[in-house]
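Omission of a single protein chain aside, the complex is shown with its protein chains in their original locations.
Let's turn to chain A:
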Amino acid sequence: MRLERRAHVPLGLAIAAPFAAVLVALLLAGLLIAAAGADVLEAYRRLAIGAFGSRLSLTETLTRATPLMLTGLAAAVAFRAKLWNIGAEGQFYLGALAAAAVGASGLGLPSAIGIPILMAAGALAGMLLLLGPLLLRLRFGVDEVVTTLLLNFIVLLFVSMMVEGPLRDPTAFGWPQSVPVEAAYKLPKLLPRSRLHIGLAIAVAAAVLLFIVQSRTVFGFESRAAGHSPAAARFAGISLSGTLVKVALISGGLAGLAGAIEVTGLKGYVTTDLSPGYGYSGIVVAMLAGLNPIGVVVTALFVAAVFVGADGMSRAMGIPSFIADVIVALSLLTMLVALLLVGYRVRK
């Protein structure tokens, strides 16, 4: 058996790939559900109900999808330029911490000014955090996969230090959490009587904007060229380091923004369990979307639905809710296989 590269990739195949990948992932996870002694179809029905079956569950899915969209975009934009930013988790936390620190510093600004400042603080923190690994790569050739990944742990420990130290909320009965941001800086709700906030609108707008930037602008053109073929880009006069710096600023900024939005949209303070792995799941979201920003919106909804729905399934069927992590992880693996089969033909 061998693989042959396809000359032309049929469009239908490229579109079908993520659906097939998800289907296979669900089938494989179904084996585990069956092994746990539950009715597989009933379990998935419960999962769907848990994710979409009521106003509450639907808004909860959308709320969860919001940070996933932004971290998904962060991964998509970086991966397209072959900048392997695995550090969205850390950028998310640092962005959240920066927004919380500014928001709790007693500036007393009105919402219309304060909220953009907090968003900017979060994005800036994410940008700066990714800039370090990028400069190490450009200057010394240090692999950014390693540096961005390891920075995640450093940042999480730093957040832990801050919420137990300088930023600790003295009124929180001893819980390690930061001082809440001023009420004026909390993001407006998108729907009353729900947790859903305007962060969703920001994330969708970011996806549309990024799509336009990537497909229509000189920067988008150059970042694609630099990603596909650095030597050809350099020969054509495209600055590789300049392009990568811009890509890193966008990628880190989006992940940092995700953190700032998560803090100001929901609880208003930072804890060390603010993210259930949004940064890492963002990689799955981006891969499932084929690095397409519009696709990221859809795949973020899928991943969020699995996480939210799994809670309902777990309660109803007595299956551990960890099955959600299994489904998402399996989706990444099956998507990688699907991408291979889209690009190549298998021959005997």
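Everything that follows uses one rule, which is that a contact is a pair of C-beta atoms (placed from the backbone, for glycine too) under 8 Å apart; a residue touches a chain by one contact, two chains touch by 3 or more; residues count from 1.
Assume contacts and distances are computed from a predicted model.
S.K.: Hey, which one's the missing chain according to UniProt: "ABC transporter ATP-binding protein", "Putative xanthine dehydrogenase subunit C", "Cytochrome bo(3) ubiquinol oxidase subunit 4" or "Fumarate reductase iron-sulfur subunit"?
M.R.: UniProt protein name of the non-displayed chain: "ABC transporter ATP-binding protein".
S.K.: Just to verify: which one of A:45, A:195 or A:224 makes contact with the chain not shown?
M.R.: A:224
S.K.: Pick out which of A:3, A:236, A:294 or A:337 touches the chain that's been left out of the picture.
M.R.: Only one listed residue reaches the unshown chain, and that is A:236.
S.K.: Spell out, residue by residue, where the missing chain touches chain A.
M.R.: Residues in contact with the chain left out: 4, 7-8, 216-222, 224-225, 228-229, 231-238, 345, 348.
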